[in-house]
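Showing just some of the chains, left in place.
Letters A and B name the chains as they come in the text, with residue numbers starting at 1 for each one.
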Amino acid sequence: MLSFESDYIQGAHPEILNKLVKTNLEPLTGYGFDKYCESAKAKIKAECGREDAEIFLLSGGTQTNQLVIDTMLAPYEGVICADSGHVFSHEAGAIEFTGHKVITLKNEYGKINAEQIKNYMSVFNADENHEHTVFPGMVYISHPTEYGTLYSLEELNALSNVCKDYGLKLYLDGARLGYGLMSCGTDVTLKDIADICDAFYIGGTKVGALCGEAVVFTHNNAPRHFFTQIKQHGALLAKGRLLGVQFDTLFTDGLYYRISKHAIDMADMMRHAFIEKGYEFFIETVTNQIFVTLTDDKYSKLKEKVAVGFWEKLSDSKTVVRFASSWATTKEDVDALINIL
Amino acid sequence: MLSFESDYIQGAHPEILNKLVKTNLEPLTGYGFDKYCESAKAKIKAECGREDAEIFLLSGGTQTNQLVIDTMLAPYEGVICADSGHVFSHEAGAIEFTGHKVITLKNEYGKINAEQIKNYMSVFNADENHEHTVFPGMVYISHPTEYGTLYSLEELNALSNVCKDYGLKLYLDGARLGYGLMSCGTDVTLKDIADICDAFYIGGTKVGALCGEAVVFTHNNAPRHFFTQIKQHGALLAKGRLLGVQFDTLFTDGLYYRISKHAIDMADMMRHAFIEKGYEFFIETVTNQIFVTLTDDKYSKLKEKVAVGFWEKLSDSKTVVRFASSWATTKEDVDALINIL
C-alpha cells in the first residue's frame, strides 16, 4: 500500500546502509571514540563553520531533548516553549521526568516570537513573588516546527537577542532540520543556526538515518562531563559506530542536503496537486509535511488506499491528516497518490 | 591490529545486516508496531516457552536496566545486587538517577547467593527502624556475570525461592546471555531463565547486533503503560524496525545460539593457549571473556600488537586485562594471538 504516513517509514538511505556494510568488520573502539564518530563530528563542525562547536551523537529525538534540556538547565530552571512544542505535548513527560517544568506560550502555526518571551520575562521579573516560581532558563524552538513551518532569519535573531537580554539559553530542535534548510521558503542556513543558538540538534532519524541525532553545543558550552551524563540517562550506545558511520555518510558529499531537497521536491509536487484538486489545507507549510483537512467520509475512503498520519480530530465530521515525504518517496508514489486524490 | 578488546568491536553479524538491507524499502509503521518487531517477539516468546511472556525491544544495556528497575520497583524500593554488579559500578549512577538505591552484597566471582539475600532480609525485618530505610524490592543478577562466571540451575532456583519468600522480584541482566547459554559449563537454558526470573533481557549489542536488547517480562507482569514509560525515559526509537529486524534475524534458524557457540569455541581455544603458555588467570571463566593477570612489562609489550580490555590495576606491577571473543573472532585471529603470547 502507498504510504505517506511519516518520514520514517523506510529504513536508511542506501548510501548509509552501504557504508555500514562496508565498515562492518573493522574493529573499532566503543562508546563513540571510533574514527567514524570523529570524522562525522569534524564534518558537522565544518558545516557549522565554528571551531568552537562541540558535537555529540545520540539515538533519538526525545532522548536528545531530555538530555540537552536537563543538562543545560540549572535544577530550579524550566524551559519555555510553544504550546505545540514536541517537548510539551508528545514526549510523555520526558522533560518533567528529569525535574524541569515546561512553560508554554501560545503558538502561532507552531512558532513563538521574541515579543512573547519579552512579555513573559517582564511579568516574571515584575512579580514580587517570583522566587516562589520556576526560573525560566531556556527557550526551546523547533525548526521546522511541529506544523512544518519555519522561522525566518530575522525571527531567529530576534529570539536570540531577547534570550541574551534575559539570560536564557536558546535551543533548537532540528528533528527535521534538513527539510527546513532545503525549503525554498527559508533564508536560514546551518551556519546561521550555529551562530544564533546555544545548542541545537541535526535530526538523522527523520532525514535518512536508521536512528541518530547530532547535538551541537555551539561555543565550547557542552555541559560538564556530558559523556557521563549521557550514560547516566541510559543513552550511551556501546557500538557508537552505528551513529558515527551514519552521520559521517550523511555529511559526505552533501547527502544530508540531497535527501532533504528530494523530499522537498516531492512535497511540492503533492502540494500543487492538493491545490489543483481543491483540498483544504489545515496550515500552509513549506517543508516536507503537508496538513490537509478531510471530511471523515473522504478520510475513510483514502485510508483504504493510502497510509497517512492522523493529526487531530477537528470537529465531529472533519479530521486533519498529515502527508509526509522523505528520501524514499518516489515520483511514482506521488503520481499514484495524485490519481487517488 | 589484532583486537580482543571486547565483544562489540565489530558491527553486526552479516545475516543481520543483510536483512536490514533487504527490508530497507518496505514502508513500516513506527515505534515498534511493525511486523518485524511482532515476529521477533513471537519467536523470542516461543524460545522462552511461555505464553504469558511479554517482550519489549530497547537499544542498550544501561537503558534497559534503568527502565526495568525503575518501572518494576515501587518508589520507596531499592535493588539488591553484587558489589561487582554493572548497575552498581559502571552505569554512571543511572539507577540512582531514577531515585532508587542500589544495595550491595559482597560478590564471589561476580555472584551472590540465596543465603546472603536471606541474611540481608532477616536483618532488615528484625530492624525496628526499618521503616526509616529503603525497602529492598528486587534482586539483580547478571548471567554471565561481569567476571564471566555463571549461575547453576540450582543456584538460580535457590535465589528465586528466597526472592519469593521475601516478596522480592528477580531480574537477570543478560547482556551476554548467549555466551552463558552456549557455554559447556552451564546447565541453565533460556526456558529455565524464563521460568525462574520475573524479568530478564536477552543481550543483542554484545551478541551480534548493532544495538538492541530484548526485555522479557515472564508472566504478564510488564509494568503498566510500559510503552509510555519507555518514551518518558527517552528510550523509544521512531524506527522500531531497527530493533525488530535485528532480533527477528537473531532468532531465526538459531543465529543467536550459533553466534554464541562460535564465540565460546574461540574463547576455549584461547583459554587452552593461555594455560599451555603458563599465563595466570585472574578468575576462571567458562564464557567468552577471559581475564588474565599480566606484569606491566608484559602488558606494555602485548599492547603494541593486540588491543585488549583494561580491567583493573591489581598492584604496582600487575594489571588484569580482558580478552573477549565474539561472532567476528576468526580462527586466524586466535592463531595470530597465540603466536604473540
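Convention: a contact is a pair of C-beta atoms (placed from the backbone, for glycine too) under 8 Å apart; a residue touches a chain by one contact, two chains touch by 3 or more.
Bear in mind the structure is a predicted one, so any value in this text is a computation, not a measurement.
Trainee: Once every copy is counted, not just the 2 shown, what does the total come to?
Mentor: Copies in the complete complex: 4.
The rule is simple: only the chains that are shown with their structure count from here on.
Trainee: Any idea how many Å lie between the Cα centroids of chain A and chain B?
Mentor: About 33 Å separates the centre of chain A from that of chain B.
Trainee: Note which residues of chain A are touching chain B in the complex, please.
Mentor: On the chain A side, the touching residues are 1, 3, 5-6, 8-12, 14, 17, 20-21, 23-30, 59-63, 65-67, 91-94, 97, 205-206, 210-211, 228-229, 231-239, 241-242, 307, 328.
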